[in-house]
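One chain of protein is taken out of this complex; the other chains stay put.
Up next, subunit A:
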Amino acid sequence: MQPATAAPPTRSGEPLAVEVTDLRRSYGDFEAVRGISFEVRPGEVFALLGVNGAGKTSALEVLEGLATPGGGTVRVFGADPVRDRAAVRARMGMLLQSSGLPGDLTVAETVRTWAGTLSAPRDVDEAIAQVGLTGRADVRVRSLSGGERRRLDLALAVLGRPEVVVLDEPTTGLDPESRRQVWRLVQDMVDGGTAVVLTTHHLEEAEELADRVAILKAGRIVLSGTQEEIAETQPAVVRFTLDAGTPEPPVPAAVQVVSAGPRHEWHTRALQPVLAELLAWAAEHGVVLRYLQATAASLEQAFLAVAEGRVGDAA
């Protein structure tokens, strides 16, 4: 398991776009964020994962300068997002988990209005095209579908050519095609050097985009690091089913048996030798391993392990 503040493995020495140190946030007696730290460099994507209520939005609101921290500090290019809001906002864009737009403006009017409030807006038509709303430009916002509205939201979030973007569940409610479109948009910004902090409940989205990931539980970071580092905290899984009457296979030393016969589930950190041993045994005894499945450790597995309290409750 990685320490909660694992340093990014690459690109050290570059200036930090985002630096969060021991951040805390409370609602009354309830502490929703309990001391989290992370850093994001330009051109890097950092994903904050966690079950509902883990504290992702609460943490991001402080980063966005919409709430003050109960403890700890947040810096965006070295500046305080609340105290130096004007300066920070000129370089920062954000997409809230839920936000509203007046229903009686058209898409184009909405984007044009927002552009008029920004120091360095990108081209309005181009921004609309980028989120696939060109055909809907003259439609009132109230008539948009949920996914279309979300994409309009996103267009506004990145309209000011931000150097840091905070995206709270950017693709929730989007169809698979739109989701990919959003991924491309994010990837383009990252290629241009933008630092991205995002949350998502779609783990494949984090796998697709994130350079580094932190998994949050009850306001604390339980696991963090690159996807590989996080996955490595989890064992690989081997599953197979044996017909009645077949002999039981010998259990290799590196295996933890999660479920034995007839539906076997083995966990192991040495997938290849264990699998080789199993297959050799099956060949030797002429046994059929039905539904044989071998899965390398994944981000999803680590996520579930955290959610179910199998990892890091001591943290």
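Just so we're on the same page, a residue touches a chain if its C-beta (ideal position, glycine included) is under 8 Å from a C-beta of that chain, and two chains touch if they have at least 3 such contacts; residues count from 1.
One rule holds for everything that comes next: contacts and distances are computed from a predicted model.
Q: Considering the UniProt annotation of the chain absent from this complex, which name among "ABC-2 type transport system permease protein", "Amino acid ABC transporter membrane protein, PAAT family", "Iron-sulfur cluster assembly protein SufB" or "Anti-sigma regulatory factor" applies?
A: Hidden chain identified via UniProt as "ABC-2 type transport system permease protein".
Q: From the list A:E64, A:E148 or A:E169, which touches the chain that is not on show?
A: The missing chain is touched by A:E64.
Q: Taking the full complex into account, find the residue in A:D29, A:D104, A:D138 or A:E177 that is in contact with the omitted chain.
A: A:D104
Q: Which listed residue, A:T73, A:S119, A:S143 or A:Q293, touches the chain dropped from view?
A: Going through A:T73, A:S119, A:S143 or A:Q293 one by one, A:S119 is the residue touching the chain not shown.
Q: For review purposes, identify every residue of subunit A that touches the missing chain, sorted by number.
A: Subunit A touches the missing chain through residues 64, 66, 77, 79, 84-91, 93-96, 98-102, 104-105, 109-110, 112-120, 153, 156-157, 160-161, 163.
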